[in-house]
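Structure provided below as structure tokens; questions to follow.
Missing here: one protein chain of the complex. Every other protein chain is in place.
Think of it as A, B and C in the order they're written, each chain with its own count starting at 1.
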């Protein structure tokens, strides 16, 4: 369900810019890790592959990096077919999840390693390595050993080591996964800044939707070896194409419904507004912050089973015969908070009721 | 800094209800895990011990459960001193972080284990075990082995096994830590419901502030073997007593400031509103959602370094000479979003500028 | 499982193939003597070597009907049974404090415990001989051999059971305590059932080691014969196909026992599940 249309002529040379994956299949034994992937990543964009573990996002990254050979399909980078090239001959570099810093080399030697392999003269390589360390704010750490650095510093060394070779594409494999929340948020801002500074294409793999949304120009949401949706963070949040995407990106409430025009009928008989689109059996998805309590026309009735003050908002769980699980409502701080057990009415505007294919709960 | 005043007469018998820890110290060798803890937990409340790893929260739980002996101090449960009693003689039961289900017994045998130890007749114990399994919605799973259950089901068996003995206090040691986000949110609602149903005192340990805030009546925020703040979620979020608490609960921006009355002067010379309290050098804390862009009087200037659409809100990072790190602003969806690199003015109301002791960044 | 890198240049592919071939040759070389030993024991040629003139079970028949072999087998099994019992009981009990308690020098003991495993059997034999004969003035017998072998086998049981105890989730024992079980109930209902496979594996292991042990036994058993000693004395008169057959039988027995010991944890789990299904049905 990629939004990139397949090219009319399969044998035509792809666009010379960016990355082009064409009909890529990867089988491990009888297990398919990727089931036919068509994906074009533009030159210079910050692109995220987002999905749960096992969705094929890391396999995709490994295919681009050259660590894994595709079973079928072609991979082009900047107009050059690369799928038969070993990793050391591809114009890409990788920041690994574990950072993979060489523990027996100093930070400077780590960063210089790639240039040494390219037989760059020692003085040039020293200067470029120092520059790269400067880019990540670690000028002073060249003589340290990796084990003497904090997790965040190791991550930055890994970025410097990959960028020092000036690759056409930088691959990042969950590079912030091992760090704690506050540090992660700071490094997200830093990585986005580095991306703007160097202008290289970034392909970033993560299972953390907030991380993807906070940095990416475009996101490909993957599931079961396929791309389920591709678009900007806002496009995906506002218009998820499936229950899986809606559930994976942001919080959501789901209702089984029968839709006719812009009206959805819920299991308890209540009729609520929806964006329309398909008719008949459907799943209705509403974001917690889109629900209004004490709604007017087209409301559903329920009673409050939990109210939690969460700082920036108040979370209300409402049990209602209209839905299987409690409906989660996010109230802005300052709104009137109903008491535990109180009966409430819920409603939302038509645009906020997204209609999806009917499907079972995840 | 507990809000519970120390009792006037240290030898008087504590309140017969709830849990009372009096001057509890726990040393491991020369390392102090707890440095003098005074804590009263009320009968029937849902109480959270919240803090980072190593703060002493799990040690506190283990002291109440009887797995660890205090170096100094007394522990009273429902008017009975228990600190010298082995765990099997205390009126408490525990839900362990790893669940600790006996892998060689069926679910029913697991739940019945505690009653068997109490020599409850087999027919009575079977009935009560079935009841407890019903409470957590697992009536049908009695004959399964633990390895055949999902993580969420195992967690519920652990709750049933602990509750079947009808303890005065139920201790929960990060019981949702191993589960994924969506399941954790559902079980949070379920646990709160079970708490209301059985009326037992719950003492819940977690490092996840959202989890603590969503369920607890009161929270004790721990740090370095002490209680740093004790109160309801709202009290703590709105009025953190220290930079540590502010940073741990919710997102926050910190400014070094010199405070006089209700005005704080920042390093770049700008003067902003604050709640006042102390005078002189201080740290000013403002929540991201309390900051208004394009502010009027008493504003600080900066420029936007990142804008991220995160669904329920839009996160703006603003670099300003007034603060060391980029200031994070949370805009409600629908607000006007400034462009990347644009100059902006930030301000907030006096009540939102919380004045804390001066201190270095965490 | 997977290669470190799947996409290879041609040079790298050739190098890998060569290395694989070389490694296979090494493995063949390592196993060849044992394979040949077994092969020759079925060889009709009565010099117990190439050429293989035909297949026969005669040497096995001869070995099985030899009264000297009978005696050696009886002694071997008697000694092995005693050694197994001693090692399993003593080893299990000694494993607990090693993992659980605040025994002084616990880490030191653990390292030193590997010594009886590492120390050449020759030295254990010599030192026990000094102790028993020169110091205690004991008569050498099956019992002295049992003690000597136990010195060598018990550490294996200790280490196996200690490893299981180390991996044992302490929370399980805490949970049992929390639910009202006292120390003995915890041991009986939770700990022992769960470490039982390790004890059994340790016992099987001790049994196998005892079957095969030569040098300690040789020094300490006096006039008696175990199977390895029988083989050794026969070899002195020359290699015969009968000895090959006896050695092959000893090998087969040892390998079977080791295989069972390795497969034990899974077997126990499966058996338990089957019992569970019957009791709860």
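For this structure, a couple of remarks:
The definition used in the following text is that a residue touches a chain if its C-beta (ideal position, glycine included) is under 8 Å from a C-beta of that chain, and two chains touch if they have at least 3 such contacts.
Worth saying up front: this structure is predicted, and the values here are computed from it rather than measured.
Touched by the hidden chain within the whole complex are the displayed chains A, B, C.
The chain not shown here is touched by just one of B:32, B:85 or B:263, and that residue is B:85.
Across C:62, C:77 or C:94, the single residue that touches the chain missing here is C:94. Within the set C:56, C:74 or C:127, the residue that contacts the chain not displayed is C:127.
Looking at subunit C, the residues touching the absent chain are 3-5, 8-9, 11-12, 15-16, 19-20, 22-24, 26-27, 29-34, 36-37, 40, 47-50, 90, 93-94, 96-98, 100-103, 109, 111-113, 115-116, 118-124, 126-131, 133-135, 151, 154-155, 170, 173-174, 177, 182-184, 208, 212-215, 219, 228, 231-232, 235, 239, 243-244, 247, 250-251, 254-255, 258, 262. As for the chain not pictured, it touches subunit A at residues 65-67, 86-88, 92-94, 96-98, 100-104, 106, 108, 113-114, 117-118, 142-143, 145, 161-162, 165.
By the touch definition given at the top, subunit B reaches the unshown chain through residues 28, 66-69, 83-87, 89.
By definition in this document, only the chains that are shown with their structure count from here on.
For the pair subunit A and subunit C, the distance between C-alpha centroids works out to 53 Å. Residue positions of subunit A with contacts to 2 or more other chains are absent.
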